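Apart from one protein chain that is not included, each protein chain of the complex appears where it belongs.
Just so it is clear, A and B label the chains in written order, and each chain counts residues from 1 on its own.
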Amino acid sequence: MAEPVLEVHDLHVTFSTENGPVPAVDGIDFAVAPGQTLAIVGESGSGKSVSSSAVMGLLPSNADVTGEVLLDGRQLAGLPNDELRKIRGNDIAMVFQDALSALNPYYSVGWQVAEAYRLHHDVPKKVARRRAVEMLDKVGIPDAARRADSYPHEFSGGMRQRVVIAMALVNDPRVLIADEPTTALDVTVQAQIMRLLDDVQDEFGTALILISHDLGVVAEVADDVLVMYAGRAAERGTVRDLFFRAAHPYSLGLLGAMPRVDVPPKPRLTTIPGTPPGPGSITTGCPFQPRCAYTHLVGERCITERPELTPRPGEGDHEAACHLGRRPEVIL
Amino acid sequence: MSSSVAGTVSPTRQAMRRMRRDRSARVGLVVVALLIVIAAAAPLLVRLAGQDATTYHIDLLDPARGNAPRGAIGGASGTHWFGVEPLTGRDLFSIVVLGLRTSLFIAVVVTLITTVVGTLAGISAAYFGGWYDAVLSRLLDFLFGFPQLVFMIALGIVVPARFPRWLLLILVLSFFGWAGLARLIRNQARSLVAREFVEAARSVGSSGWMVITRELLPNLLGPVLVVATLAIPGYIGAEAALSFLGVGVPPPTPSLGRSISDSIAWVYTGADPWFLLFPGAMLFLAVLGFTLLGDGVRDVFDVRLRRTN
Partner (left out) sequence: MPDLVWFLIRRLFGALLVMLALSLAVYLIFYAIPADPAHLACGKPCTPDRLEQARHFMQLDQSTLQQYLNFLKGIVAGRTFGDGTAAVHCNAPCFGYSFPLARPVTTLITDRLPITASIALGAAVLWLLFGVSLGVIAALNRGRILDRLAVGVALAGVSTPSFLLGLLAILVFGFWLNMVPVNGYVPLTESPVDWAWHLVTPWIVLAILQAASYIRLTRSQMLEELNLDYITTARAKGAGEARVVLTHGLRGVLVPVITLFGLDLGGLLGGAILTEKVFSMQGLGDLLISAVGQLDVAVVVGVTLFSAFLIILANLVVDIVHGVLDPRVSHG
């Protein structure tokens, strides 16, 4: 694997609230190399979006972030806001889930893309505008020069997401974080947007962090996968590790909940019983234990001892945080 | 997440808990309670002070200073706690507490009327919709376009002098006052009417009246209460303003606004600023107290009141 452009080590995010500190992310590591795609997968509340906001330094002031965030080896966490500002949108850019609310309704899309460019390049408005139109054209907005003067509400959902992508890519960022970029779109448009992301990644060598709960999308575009559960890493490995050798019961549950066309159909889709624990509500033992179908095979340890991410023997970088120690059999 | 966790405590209980935590709401509550006691017991207090609001005390005035009260602080003494009125020598304490009584009486009655009328109009418009809703909405537009204060002043010319002014004041303030609440409730109720539980109640054959009283009204209690509480200081101010302009409560009924108006000449010359300060402070306290309480109630019920069309 090539030298990573972005590395995160032992990231902790804790929110101080009226009811005391609430840990949202409890020590995770990941890295992504140029041209590679890392998918961070998990249910809502698992801490995947908080992690990406922490990388961008976009968390509210009541969030306490510790750990290392390295961009080309340079520590970002703890940088003064003014320094971070120069990196945001320039080296690391972000694509949000809901393009309608992510775009400012009061300004034309051309203006908004141009603004992103001007924030990091000292150029006349005209130059920025030309660059914006070029970018809108590149992401597939038809008649971009004219459409640049339209307002967000005048675009369809898919076109709006293209605008957001154009805005994120206008400064040729090294890392692109896409937070559920296709969730708000219908299926055919989803595929178009994912292909677009794939294309630009190939063209610019951008490292992509894809935050998603849609394993179908992940299987298609990701190189590496990080499965998060309750603010911790449940499993980490290549996309093949996850889809063919899933080692964590939670990952298995996620796969069971996904319709697949590449293997013989199961009698029915399975669901994971229960709901994920609230942040900070489980302090000892395995956070997944209350929902886990395999606890009886391990016993007490699941309740008393917290499983750490451990390498799977003979499977390269594949790691899982589970006491079971062997691959769980599918229970139907 | 919120529904499962917060649902275990009843909304009323939650509201009470938040009320106890909100300091300005507590202050407002205390001030308002105090004002209401003073206003209710005003005749008693006046008798306790051994005074009334009508007897002239010419002997307490200084003819050399244009009949301003003798002594410091507007002639305040053990017998006349707030001093006396210039020119007449009437007891200012009596005038102030009885004036507060007048203000609060009018404000509370108007609030009750506008709340009932506005809520009913708003809910029924949302529930029945159609031409009824359309007509009501136009009527509200019309009322909003009306120059209210100007009209209230102008109305003084039309209504016969024998018609009691306090009643006219209540009627006029109510006539314009219900529109704001009606529009707000209509908009809130409309979003409720579209929700499933109202649909469900209708489908099992509940009558319109049942749906309104059992389903809509309880859900609108928060906004209604908030608007009503926040409306009171507005009416206190409006009553005072109209009396200040000489078209409110006529003499001899004591009124804070009229006293303040009477004080203008004494303020210009600086002869007796206390004639402004005592009624003014009482009026300020009354508006402030109800505003604090209203803000508190709004935070407690977590109601968003936005200006929307």
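Basically, contacts are C-beta pairs under 8 Å (C-beta built on N, C-alpha and C of every residue); 3 or more make two chains touch, one makes a residue touch a chain.
Quick caveat: nothing in here was measured; it's all calculated off a predicted structure.
Novice: Identify the residue among A:29, A:43, A:68 or A:98 that touches the chain left out of the display.
Specialist: Candidates A:29, A:43, A:68 or A:98; residue touching the omitted chain: A:98.
Novice: Out of A:14, A:90 or A:161, which touches the unshown chain?
Specialist: Answer from the full complex: A:90 touches the omitted chain.
Novice: I need the residue numbers on subunit B that touch the omitted chain, in ascending order.
Specialist: 141-142, 145-151, 153-158, 160, 233, 237, 240-241, 244-247, 260-261, 263-264, 267-270, 273, 276, 280, 283-284, 287-288, 291-292, 295, 306-307
Novice: Pick out the residues on subunit A that sit against the missing chain.
Specialist: 56, 58, 81-82, 85-90, 93-94, 96, 98, 101-108, 115-116, 119-120, 151, 153, 164, 167
One rule holds for everything that comes next: only the chains that are shown with their structure count from here on.
Novice: Counting only Cα atoms for the centres, state how far subunit A is from subunit B in Å.
Specialist: 54
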